[in-house]
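Missing here: one protein chain of the complex. Every other protein chain is in place.
Coming up: subunit A.
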C-alpha cells in the first residue's frame, strides 16, 4: 500500500503521521478564548458538567511546571473521564449536563492555572476485572512538547481505591505514584482538587505510554 504523502513502502501497514509540537499558538485553534479571539457558537471547553449532572460537582485545577521550576503558561490540556457511574459518555453534546471530554489551558496571568468543572468520576473496570480507582485521563500539549504527554489524575480522598487500583499500583515507586494524586481543597463551599504537573526533574509526573 502506498504511504500517503510519501514514497511507496513495502510494509503492509501504514506508519502513523508523525507528531509535531502544538506550538505556542495552539490556543487560536483549540482554545479560542484563551487566545483572546472570538469564539464560535459551540466550543469544546472546560465546563464538562453543569448543574443537573449526576454526581458530585467538583473543580479540578493545577499548574504545569517545567524542569527549571517555572510555570508553563502556554500549555493546552485535554481531559477524558467516566461519569459518576464509571461509564464513559462518548457522545459529545453540549446540550447534555455532562460530557466525558473537556479542554482547558494554563493562563497567561500570574497564577497560570488550568481548570476543569466536572463531576467526580466513578470507578471503571480494568480488563482484569478489578476496578480502577476514579481517575481523569489528561493529555498535555505545549510548545516544546513534541508529542502529547499522557497522564492520569487520581483523588486524594480515594485512598483505599487508589491502593487497589491495578494501574496505579503497577507504578513501582510509591513516591512517583504520589505525583498522580490530586489534593482535596475546599474553597467557598466547593470541593476542588489540585494537581500540579511537573514535566521534568524533581517530582516529575508519571506519564503513560498506551
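The criterion applied here is as follows: a contact is a pair of C-beta atoms (placed from the backbone, for glycine too) under 8 Å apart; a residue touches a chain by one contact, two chains touch by 3 or more; residues count from 1.
In this text, contacts and distances are computed from a predicted model.
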Missing subunit (named according to UniProt) among the choices "Cytochrome-c oxidase, cbb3-type subunit II", "Protocatechuate 3,4-dioxygenase subunit beta", "DNA-directed RNA polymerase sigma-70 factor" or "Phosphate ABC transporter substrate-binding protein": "Protocatechuate 3,4-dioxygenase subunit beta"
Among A:142, A:182 or A:195, the residue in touch with the chain that has been omitted: A:142
In subunit A, positions touching the absent partner: 1, 3-7, 9, 13-30, 32, 35-38, 40-42, 44, 66-68, 70, 72, 74, 78, 80, 82, 87-88, 90-95, 99-101, 108, 124-128, 132, 135, 137, 139, 141-150, 152, 167, 170-171, 176, 199-201, 204-210
